[in-house]
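A single protein chain has been omitted from the complex, and every remaining protein chain is retained in its original position.
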Amino acid sequence: MKLSTPSRIALRTIALLYLTVLLAVPIVTILWRTFEPGLATFWASIRTPAAISAFNLSLLIVAITVPINVVFGVVTALALVRGRFPGRRLLSGIVDLPFAVSPIVVGVSLIMLWGVHGWFGGLANLGIQVIFGLPGMVIATIFVTLPFVVREVEPVLHEIGTEQEQAAATLGASRWQTFARITLPAIRWGLTYGIVLTVARALGEFGAVIMVSAGFPGVSQTLTLLVHSRYMDDHNVHGAYSAATLLMFLAIVTLLLMTVLDRKRPAAQSAALPATIAPAPTPDPAEDTPRSAA
Amino acid sequence: MTLDTTTAKGAANRAAPVAASGDGAKRRPPPLLRSASAGRVSGLTLGVVVLWLSLIVLLPLAALTVTSFSDGWSGFWAAVTAPVALAALWTTILVSAVVAVLNVVVGTLIAWVLVRDEFWGKRFVDALIDLPFALPTIVASIVLLSLYGPNSPIGVELNATRWGLIVALAFVTLPFVVRSVQPVLIEVDRDVEQAAASLGASNWTIFRRVVLPTLAPAIISGGGLAFARAIGEYGSVVLIGGNIPRETQVASQYIQQQIEIDRPVNAAAVSVALLAISFATLLILRFFASRGQEREEKAT
Partner (left out) sequence: MTHSRRTVLTALSATVALAMTGCAGGGASDVTGATASAAAGGDTVLNLYAYAVPKVGFDAIIPAFNATAQGTGIEFQPSYGASGDQSRKVASGAEADIVNFSVTPDVTRLVDAGLVEANWADGEHQGIPFGSVVTIVTRQGNPKGIKDWDDLLKPGIEVVTPNPFSSGSAKWNLLAPYAAKSDGGKNPQAGLDYISTLVGDHVKVQPKSGREATETFLQGTGDVLLSYENEALFIESEGDPVSHVTPPTTFKIENPVAVLKGSNNLPAAEAFRDYLYTPAAQKLWAEAGFRPVDEAVAKEFAAKFPAPSKLWTIDDLGGWPAVDKDLFTKDTGTIAVIYDKATS
């Protein structure tokens, strides 16, 4: 199918026009509105105590979420790839669940479970404040980022098979040696990619977090909540633009890392769409046996 | 480095599986090693995984579902069919469907341009497509509001209209169709197209009869994912949507409102309805995907 030059250019124009109107112009507008009053004004508005503690809180949540997701994500991926147990498919489906759940529904569910009138409401009597506290925000973030590490590590584990690990075991390597020397190096790029996606989502999560936050500026406000509260509660439009621009820079850094890492991943996995965004049905390990044996 | 050495070792130890299992019987390695080396997962590992997923994912959703039925089936039904709740669900589905269709058409077109066309700055445009995935939704909302909101510099004020919702959702769902069609389009065998062209088929016919059938599964899956994402979206519509009941209020906003006015049962019920809709969408997608796979397997 060979298009004539005019129609090729016409298609190109439509595509570029659409992207311009939808992506480019709005982003240029917000940048312009952020920096129009001058760089110093922008700098001042992201260096207010509330903004700094919002930044720190966002980083704190990331710093708690990432290690937890790495540990449990890798263990879950190992179980899903290596395990042959009844209900494996069901378990795999549960890992995908957070993608199908609206952030607001995540927040409501957590309130129903951890809130004072929820199933675990008794914790509040013991002085453990989950909802309207940091634990709630962390749990909400873990919920929405749970699939990333699992889904990025899984295909790599699948790819590498178990031969080398078995060889190492035969040669007398301890379990940690095997894991640290064989498994971890093999999955590192998938894992790193999963971590980058986790960080991006954790920094950017809004709906689930707003439902469980107490909303104290400087204490329980993340950067995304700061954008919203500056716009809504403070009537501070420029402040909201500035905080949004800061978040946008973080997002662009993430995007660059994603692009760099995408080239590092094994070719089979490096489809344009990350595995996490278009979840493929998990292949059965039984089907995999011939391949690793071959 | 690691890859090279390990492949060499792997090649040298082809018989390893047998050896390992024989060995394992003798000195029972600790759980994680067995999970790593023997192709099995220990009960402990599995227990940890199940417990973890239950605590984070299943229990909250179970609590939600139980709460939604705390006034019985009739209470659930009344909450979901309250006129404003129904209107919010309907707005959500309608707008998401429009956005999915928009994505199917424009997304395919963009994928086509990015694969088959060459122009200056193409790599940059290609990278730009991922931006909506990386951008926090609230930033997307405020970005669009700065252009299409009050005091719009171009005089287009879409806030508090359904058009505003469509723009916001189109923004956040842009990558789905593009990114699922792109790789398929790269792989497409162009010989068939050339053969059809040499037989005198018009471009439109070639597209309809040759290209589209190949792309269809990717387009459907991309559109479906965009739809599923739009159904639950909150952050990107919160500032630009206007939250007008019966007009621009989407289901997630309605749910939040019900929490704020202290009607948790209503909130839970509509949440469950919303969950059901996204599950149904994803199930249908999976059905399509597996049917496509079967057909492919039959063909080969």
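Of note:
When the chains are written out, they are named A and B in that same order, and each has its own residue count from 1.
The rule we apply is simple: a contact is a pair of C-beta atoms (placed from the backbone, for glycine too) under 8 Å apart; a residue touches a chain by one contact, two chains touch by 3 or more.
Small disclaimer: the values here were computed from a predicted structure and weren't measured.
Touch, as defined at the top, links the missing chain to these shown chains in the whole complex: A, B.
Touching the missing chain, out of A:P49, A:P86 or A:G172, is residue A:P49.
The omitted chain makes contact with just one of the residues B:V48, B:A97 or B:A160: B:A160. Where subunit A meets the omitted chain, the residues involved are 47, 49-50, 52-53, 55-56, 59, 63, 115-117, 124, 129, 131-132, 188, 192, 214-219, 231-235, 253, 257, 260, 264. Touching residues on subunit B toward the chain that is not drawn are 1, 82-85, 149-150, 157, 159-160, 242-247, 257, 260-263.
The rule we apply is simple: only the chains that are shown with their structure count from here on.
Subunit B has its Cα centroid 14 Å from the Cα centroid of subunit A. If you check the complex, the residues on subunit A that touch subunit B are 1-3, 7-8, 11-12, 14-16, 18-19, 22-27, 29-30, 33, 72, 75-76, 78-79, 82-85, 91, 94-114, 117-119, 139, 142-143, 146, 162-170, 174-175, 178-179, 182-183, 185-186, 200, 203-207, 211, 223-224, 227-228, 231, 240-241, 244, 247-248, 251-252, 254-255, 258-259, 271-273, 277-278, 281, 285, 293.
For subunit B in complex with subunit A, the residues that touch the partner chain are 2-3, 6, 9-10, 12-14, 16-17, 19-20, 23-24, 29-30, 32-33, 35-41, 45-46, 48-50, 52-53, 56-61, 63-64, 66-67, 106, 109-110, 112-114, 116-117, 119, 125, 127-139, 142-144, 146-148, 153-154, 167, 170-171, 174-176, 179-180, 182-183, 190, 193, 196-197, 203, 206-207, 210-211, 221-222, 225, 228, 231-235, 238-239, 251-253, 255-256, 259, 264, 267-268, 271, 274-275, 278-279, 282, 286, 289-290.
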